[in-house]
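A single protein chain has been removed from this complex, and every other one stays in its place.
Chain naming follows the written order as A, B, C, D, E, F and G, and within any one chain the residues start at number 1.
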Amino acid sequence: MKEILQKLTEGKISILEAEKQLKIMQIQEINDFAKLDTGREARTGIPEAIFAEGKDDDDLIKIILRGTEIGRLMVTRLEKDRYHILKSQIDTLKDKGFKIEYNKKARILLIKNHEIEREGKIGVITAGTSDIPVAEEARITAEEVGCEVLVSYDVGVAGIHRLFSHIKNMIDEDVKAIIVVAGMEGALPSVVAGLVDVPVIGVPTSVGYGVGEGGFTALFAMLQSCAPGIAAVNIDNGFGAGVFAAKIAKQSLK
Amino acid sequence: MKEILQKLTEGKISILEAEKQLKIMQIQEINDFAKLDTGREARTGIPEAIFAEGKDDDDLIKIILRGTEIGRLMVTRLEKDRYHILKSQIDTLKDKGFKIEYNKKARILLIKNHEIEREGKIGVITAGTSDIPVAEEARITAEEVGCEVLVSYDVGVAGIHRLFSHIKNMIDEDVKAIIVVAGMEGALPSVVAGLVDVPVIGVPTSVGYGVGEGGFTALFAMLQSCAPGIAAVNIDNGFGAGVFAAKIAKQSLK
Amino acid sequence: MKEILQKLTEGKISILEAEKQLKIMQIQEINDFAKLDTGREARTGIPEAIFAEGKDDDDLIKIILRGTEIGRLMVTRLEKDRYHILKSQIDTLKDKGFKIEYNKKARILLIKNHEIEREGKIGVITAGTSDIPVAEEARITAEEVGCEVLVSYDVGVAGIHRLFSHIKNMIDEDVKAIIVVAGMEGALPSVVAGLVDVPVIGVPTSVGYGVGEGGFTALFAMLQSCAPGIAAVNIDNGFGAGVFAAKIAKQSLK
Amino acid sequence: MKEILQKLTEGKISILEAEKQLKIMQIQEINDFAKLDTGREARTGIPEAIFAEGKDDDDLIKIILRGTEIGRLMVTRLEKDRYHILKSQIDTLKDKGFKIEYNKKARILLIKNHEIEREGKIGVITAGTSDIPVAEEARITAEEVGCEVLVSYDVGVAGIHRLFSHIKNMIDEDVKAIIVVAGMEGALPSVVAGLVDVPVIGVPTSVGYGVGEGGFTALFAMLQSCAPGIAAVNIDNGFGAGVFAAKIAKQSLK
Amino acid sequence: MKEILQKLTEGKISILEAEKQLKIMQIQEINDFAKLDTGREARTGIPEAIFAEGKDDDDLIKIILRGTEIGRLMVTRLEKDRYHILKSQIDTLKDKGFKIEYNKKARILLIKNHEIEREGKIGVITAGTSDIPVAEEARITAEEVGCEVLVSYDVGVAGIHRLFSHIKNMIDEDVKAIIVVAGMEGALPSVVAGLVDVPVIGVPTSVGYGVGEGGFTALFAMLQSCAPGIAAVNIDNGFGAGVFAAKIAKQSLK
Amino acid sequence: MKEILQKLTEGKISILEAEKQLKIMQIQEINDFAKLDTGREARTGIPEAIFAEGKDDDDLIKIILRGTEIGRLMVTRLEKDRYHILKSQIDTLKDKGFKIEYNKKARILLIKNHEIEREGKIGVITAGTSDIPVAEEARITAEEVGCEVLVSYDVGVAGIHRLFSHIKNMIDEDVKAIIVVAGMEGALPSVVAGLVDVPVIGVPTSVGYGVGEGGFTALFAMLQSCAPGIAAVNIDNGFGAGVFAAKIAKQSLK
Amino acid sequence: MKEILQKLTEGKISILEAEKQLKIMQIQEINDFAKLDTGREARTGIPEAIFAEGKDDDDLIKIILRGTEIGRLMVTRLEKDRYHILKSQIDTLKDKGFKIEYNKKARILLIKNHEIEREGKIGVITAGTSDIPVAEEARITAEEVGCEVLVSYDVGVAGIHRLFSHIKNMIDEDVKAIIVVAGMEGALPSVVAGLVDVPVIGVPTSVGYGVGEGGFTALFAMLQSCAPGIAAVNIDNGFGAGVFAAKIAKQSLK
Partner (left out) sequence: MKEILQKLTEGKISILEAEKQLKIMQIQEINDFAKLDTGREARTGIPEAIFAEGKDDDDLIKIILRGTEIGRLMVTRLEKDRYHILKSQIDTLKDKGFKIEYNKKARILLIKNHEIEREGKIGVITAGTSDIPVAEEARITAEEVGCEVLVSYDVGVAGIHRLFSHIKNMIDEDVKAIIVVAGMEGALPSVVAGLVDVPVIGVPTSVGYGVGEGGFTALFAMLQSCAPGIAAVNIDNGFGAGVFAAKIAKQSLK
């Protein structure tokens, strides 16, 4: 501010010009706090993310097109059938230099004009086959934020001793956080948190039936785990877990 | 293992001795995984913690005395009145070189035979006066795990601009995680997560009445925050948040 | 009443006629209290509204035709596909001088034989694209009751500073109430109520998943907002919010 | 801003002085938006309100003393027994020119250094004796915000025809909003909203047992009333209803 | 029993025959208590009722055919589409002298080999068009149990004064119970119970959205009505209300 | 009405007098519909009932004294300790010819200036000792409305065969309805409804723990009983069941 | 039956006598099915159990005295303070040859006139100190039904390897079922069921706070455990688990 006022008294800029520059400066300060979503990706590495469910096709296309004017973009919860309906319109972005990747399992669409360098590692573990879509959403999200991700998905099939060796491997690779995706009684995050010292992020899934329908039991079990060092995100929220774990990994790079 | 077998073939130890040594080794390996609570503190910095609620006085004293044989100890959710009842028996531990500290607000009793060096910083923020006990539980826990803790408790009274300056200060001090304690509609963690890039750990409190009774609205609001990068712990679980945040801070020291 | 009795004693009307007139008068008095829906629109400006969900097509057509005998009408929650099924039968009302307007986003069908003059202003704000249908239902309803409506729907995309400028604009335009539509953690009404002195009406939406499914978290968050001066309507109830806000605006015209 | 810059160029103030004045101005602008609680009362008429439940006695006294440095104050949910404990310390404020009033029914403590002029009217209705404390909380709050309040509390005892005459009286007195407090099945706000055109604010109470315990049925019944023009506040939240109704009444004075 | 033993001592029957007759008698006694569904209709007038939902087509046909061997039958919750699938197989029962009636609104299929005489009256009231299917289920059920039923379905459309006249008419006709079907906030049974002295049976419906979804608010509102003399049946359970009301009506015929 | 007008034309009364008489007549008509609580007892036999919980002592005494000006009164949910506090003030009513009876088990206080003749019978059954207070509330209420009540409370202790004989006895005595009070899994009303043809009114109790706490399981089990002919009242609502059953019994006396 | 009829035809008994004997026989048959609680203990080994909570002192004493006329008795959920109030009256039973034992932890009072022989073994495991009262209730119950019980309560303190060795010991001792008592996230039964082939009975406890309050998370986690072979009883229901496990153990003795 002093600089602007100095210029004014020195007659280098007019009062009008000074007023304008001060206002711009002020808005930038507010923006620094308010952290506008535009430009966000450049500063923080978290790409703009659009939740596709509950938006109609017209709105979704509009938001995607507007969003890509600013930069890289990811669309979450986009079912395969719906992707195929929107595909032709999205493909026009290729002409603008965007790379388009759709991951069926994770139901994520990536629209990128550049790749993110990956630094810092996290792990993603799940035991049940039905939990893999949520785990994949977490993996891709963390990668797009700029992390390297180690996964272990077939734990349940191969038995508990492979869980041990996979976790040991993650610790050896110095992961900074482990995401554990689990439905049903949601006990896996407790088991993992009992074995490691890195923060464990529990992601409950809505897999299950009867008293487990909706994923609330898994969520509540994670929240009151006997093993300290667990925090949880919303049911099926692989995206949120991916961002959170990546934020942890980024801390140690500073 | 090779070493033991080598000694056996060299006749330096008997079969019986080898068998014994192998068994001990094997148990140690399992223990490495199972991470027994005994000895835990030495390795990880997380002191043994005892949840006082729901345990009767006799059991609590027994567990405390047994626990201090292993080392440092913290007792959580110990109401002031109850502390005064148990005080005389706990004070006998002073003869064994323990330092006894009781924090009325946080309802935490610390029994320590040594101090923990504090490395790595975290922040703790709360807006409501009624949320301070939970925030204090988080602060003391994180300190006992070995973190330096910056607090900001009077945000609500002094207005939102002080929140901004406090958060700015925490970021300048390079905190690795911020714990945000909030009851009622639980919106504060979202506000904070919208302003910073460090992981935000939401702690819902059971403060409130009507639809807010029990803290579920605060919890659920945190879990589905529009601002990514938030994870939550159980309602009123300052201890869990303190351990989790400290684990994050420890990652960047490795 | 005195008047009728006077006429009777003066012999201008017979006892029978007096009795009949007194009974009519009495029913009118009860009607004044009971406020029959017939004739309602003329007096209060609130058009007869029919909730289409849960009514079969035959019943809906019957109710619409009977309703238009009395006057202006609005049908809410009428999905586009269903409108096209009923269209041909409704279009016959054009011959009777009705104007037919269907709004796809708001899922509202308007059947009008005259336009309402708009006096008094309210504002409608929403941040999420998925919340727009409910916001539109509120807007159209308030307009049909006779209010001028200022809207701000793209807040979330353009950033918080546009929210500030939009709200400032609404205040400058002297809106008498602001409807804030929000799903997920439902924090927006609190933010708005913290910035303005006009009454804020929160409309929770059922947008969301996991712990937010059904909109209860958004509703409960609004009900226990730290910012006083908020009241809420049922989840997704844009119609109710529109009527309520319009009633507020009408108060200052009296 | 132009003014300050003008002075600077005219040499009336130094750069340092200009910088300082610009910063103060900027903070005031943010404050205008952020609406700091300090000074709030002067601008809006809503006195600083402190919710006593969940705060310990020491904290409560501290907040009251600090609060009165700024001005008028109301303490809600302060039980009689607790008031008597705090009384001696609060009474010291009398020396500073404060008037102290405690309302047992409403559990509200008023600490005022001036009276508020009352303009604009609202009504408060309740049928059940058990609902009166919440109704009184609403009444006193609205009065302290500067409204005139008409009450009708004995409706249930005297029968429905007195309800009719009381409501008629309120309408004749031109109330701008009616607060209806009701527990159990929460039907009264619907009945009132069916009779009047002014906005009706429903306050559910936690009175009741069995399926009605906690007040959720009353709340949910109000939220889905067949009569449009009702909005609700949190269970037992007489304070919130009082502020909201007063805000409506203030709209027509502008 | 004495009779059988008498015959035995008189040599009119053998021990074997006596044993057989005693066993038959004993089973009949247990049956009198256990009230086997076979033969039930003959004694009590309540026809065998089959709930179609949740049964597959094969099972349903089997149960219907077996049931008609015993007598009259009603199938509830049978959607129109499903009825048309089963129609050809059911129509074969016409050859056995059964009359087949399907009511689309009530979703009830009647298979009768004789008509029931109707004695004793009950009333069925509903205000909302969407509640009519449940009301019709109640009406047909009560008629099949042998009651005369007075209905009033268009109350909501024609206004409250027609409700009064309809209720007055029911009382004049000496109905022994009134079934009131209501969704949303479920207030109508309270209103009716406040006007009449006959027992009122509330039937909550699952009509509604937001906080009213599923019908729980309507149910809970009925259960805690301020007007004594109301009891409720399960949500949407028109059948149960019909049987219950008919049982009341039958009491006064004894 | 004709009569009054006739008198007017005949000059027997003045216009003023006619107007006054017509207004009185009109209010009486409304009162007939609105059924004011004053005078209610005389017409319907249901005494004015006051729910003591949630009312403070001062209010309760005031309501009782005012109520007895009209006639007979019952106070429900009045705990023994509280009765003893109020006793001296209530006893003053003895001077006005009231008889005062307090039933400790049922927690009911009766204040009567005349006895009600008992006509028509109902039954009250309960299995658990803990359910007896609610059953007694039902019994006394039904008696005060003017019914004869047969009770069977020790079923659970003496075994199921006594239940059978008690029910048989009730049927022999021609009870018109049976109230069945049950907590825990709430199965008893189903068993009874399977044995008798009279209407069964289920009263769930809040007795129980774990999943049964609060009485919701018992309520929900009654509402979806396989045995048709059951309706339920609110949890612990012995009063409501008593009134409802009595209303049924009164039907057959008409 | 043949025998009685034979005697009748042989003239050894009169018709009256035959009728009487046949009726007695018939009642005994019903009793065999209805399994009256009187005499139950003799046949099944399950002593009469009285749940003390929710019964007042007078009723409880009456039930105990009446119960001991039949035989052995256990009173559950009898708090220590309450036991001391009732003690003097219960002690009179010593004169009748009863032995009186009160277990403070389990809150069980045993009144026995003979000891039960213990055959068949079960195990009881719990990890948390706060879960011990429920585990003790299960242990004493199973012992009183006639089982030998192996317990392992300090698992949590000594670490997971002791759990392994305790479970191994139970299997070596050939327990027929293992009761696992657990609160919080309720994961222990799953762990145990993953290690053994005997049936595991989960007993959730109401220990916990926040989302775990009331024990529902523990219950639901047990019900949807990934490890098959678990069934659950009500929250805190040590008695039920004890009876159920004992019934399993008794099966293999047949």
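What we mean here is this: contacts are C-beta pairs under 8 Å (C-beta built on N, C-alpha and C of every residue); 3 or more make two chains touch, one makes a residue touch a chain.
Because the structure is predicted, anything quoted here is derived from the model rather than measured.
Just so you know, the chain we are not showing touches A, B, E, F, G across the whole complex.
For the chain missing from the display, the contacting residue among F:Leu22, F:Ile201 or F:Met222 is F:Met222, taking the whole complex into account.
Note that of E:Ile15, E:Ile63 or E:Leu150, the residue touching the chain absent from this view is E:Ile63. Annotation for chain E: contacts to the undisplayed chain at residues 27, 30-31, 34, 36-38, 53-55, 59, 63, 66, 204, 206, 214-216, 219, 234-237. Residue-level contact of chain F with the missing chain is found at 127, 156, 184-187, 190-191, 208, 210-212, 216-217, 219-226. Against the chain not shown here, chain B presents residues 1-2, 5-6, 8-9, 15, 18-19, 22-23, 26, 30.
By definition in this document, only the chains that are shown with their structure count from here on.
Here the chain-to-chain distance from chain A to chain E, counted in touching steps, is 2. Touching chain D and chain F at once are the following chains: C, E.
Looking across B-D, E-G or B-C, the interface that copies D-F in more than half of its residue contact pairs is found at B-D. As a whole-number value, the distance joining the C-alpha centres of chain A and chain D reads 42 Å.
Separation between the centroids of chain A and chain B, computed from CA atoms only, is 26 Å. Among the residues of chain E, those in touch with two or more other chains are 210-212, 219, 223-224.
Remark: the chains found to touch one another pair up as A-B, A-C, A-D, A-G, B-C, B-D, B-G, C-D, C-E, C-F, D-E, D-F, E-F, E-G, F-G.
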